[in-house]
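In this view, the complex is presented without one of its protein chains, the others remaining in place.
Take a look at chain A:
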Amino acid sequence: MSWLSDFFGDPANWSGPDGIPARLLEHLEFSALALALAMLVAIPLGLLIGHTGRGGVVVVISANLARALPTLGLLVLFVLLLGTASILPVIIPLVLLAIPPILVNTFEGIRGVDPELRDAAYGMGLTGGQVLGRVLVPVALPLILLGLRLSAIQVVATTTVAAYTGLGGLGRFVIDGFATKDYASVVGGSVLIVLFALAVQLVFTLLQRTTVSPGVSRRVKVRQVASGRETT
């Protein structure tokens, strides 16, 4: 426990370019950027493939790649290719890592919507775009958000590893700590990373609660209708 108080109690750790706030911000920046770019690619693609039913093979390949892709190897490769002058060598592997869960879950979410529902929507005169936007997306939203959450957690975890390349982020406390045998820094950094991951979980839980319709999540109090006309 003294390691923790050593780490968090040291005022030097709370300021400067290698202080906790700066590292936290870096971590957030890398993760958010990678996730945003991955969303930009994977969500439209997943919606398109799920809605049209064409191109499902892209999803399968993506899902398999995700399992096979060694993120650390990719990270090292891009650093060797591009150097560490920019954050690109870190962002590219993170984006590649983040795409498959979003793509697969968006696709599955849309494709998995009850065909009767799709039929009813078209039958009432909704256009293809309206069916997607007004019916399929709201109904598939829990799965789409699940994909985002899985990606976000993975990206946050992997950003830690990015510290190997000499870039910033919370991983620096762990990696630099090991290098200098500063175990207070290692433990403190680990705790920060865990807290960060928990915060991400929390954000997505809140997002789920606020954006998913109670009719879909079935998170709604059953109120009694005060009337005797509840036949059939």
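Observations on the structure shown:
Everything below uses one rule, namely that a contact is a pair of C-beta atoms (placed from the backbone, for glycine too) under 8 Å apart; a residue touches a chain by one contact, two chains touch by 3 or more; residues count from 1.
Please note the rule applied: contacts and distances are computed from a predicted model.
Only one chain is not pictured, and the protein name UniProt records for it, out of "Nucleoside ABC transporter membrane protein", "Electron transfer flavoprotein subunit alpha", "GH25 family protein" or "Osmoprotectant transport system ATP-binding protein", is "Osmoprotectant transport system ATP-binding protein".
Residue A:V139 is the one among A:V139, A:V174, A:V187 or A:V200 that touches the chain not shown. Although one chain is not drawn, the whole complex shows that of A:M124, A:A179 or A:L198 it is A:M124 that touches it.
In the full complex, chain A makes contact with the omitted chain through residues 114, 116-117, 119-127, 130, 135, 138-139, 141, 213-216, 218, 220, 222-223, 225-227, 229-232.
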